[in-house]
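A protein chain is absent from this complex, but the other protein chains hold their places.
Right after this comes chain A.
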Amino acid sequence: MSEHSSAAGQTCTISLELNGERRELQVQPWTTLLDLLRDQLGLTGTKKGCDHGQCGACTVLLDGRRINSCLTLAVMHDGASLTTIEGLASAEALHPLQAAFVKHDAFQCGYCTPGQICSAAGLAAENRASSRDEIREHMSGNLCRCGAYPNILAAIEDALPALRGQEGAQ
């Protein structure tokens, strides 16, 4: 049995590599990864839209793969590496997807944008979508209430070639 087992009500200690930095964190078993990021760590770039896996606003990259952080428990990810929207850009430059979203004006209110960008980074790493129809289908897990879809699609299409060569697409 691993150490981060807990009795009811107890907190557990987990270790996460969060945006490149190793962190030791105390979590309650019922804290979702999303609530850990937003409420406990103040990383509010990751958004809560539905809290039920239905909108994609909470998309983050866990060990390089896109997931919905609202439907998983923080305690389940001891030892994992997590990248959020705050960790995508380098110190000097925007991430190519961020730059493409700015260039194509791929948002209105911006609420869905961090999830869209993390999801697109995951899509690039998967390397399963290149045509417009494929990108549309593979981005269907991210809703945009403002309906900025045409520009989101254009931004991703524009950034994909640059990302494809890049290892891990991050």
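Just so we're on the same page, contacts are C-beta pairs under 8 Å (C-beta built on N, C-alpha and C of every residue); 3 or more make two chains touch, one makes a residue touch a chain; residues count from 1.
Simple rule for what comes next: contacts and distances are computed from a predicted model.
Asker: Looking at what's absent rather than what's present, what does UniProt name the missing chain, "Nitrate reductase gamma subunit", "Xanthine dehydrogenase family protein subunit M", "Roadblock/LAMTOR2 domain-containing protein" or "RsbRD N-terminal domain-containing protein"?
Answerer: Listed in its UniProt record, the absent chain's protein name reads "Xanthine dehydrogenase family protein subunit M".
Asker: From the list A:Thr46, A:Thr59 or A:Thr83, which touches the chain that is not on show?
Answerer: Spelled out, the listed residue whose C-beta touches the missing chain is A:Thr59.
Asker: Could I get the residues of chain A that touch the absent chain, sorted low to high?
Answerer: 1-2, 4-10, 12, 28-30, 32, 51-53, 56, 59, 65-68, 71-73, 75-76, 119, 122-123, 126, 128, 136-138, 140-142
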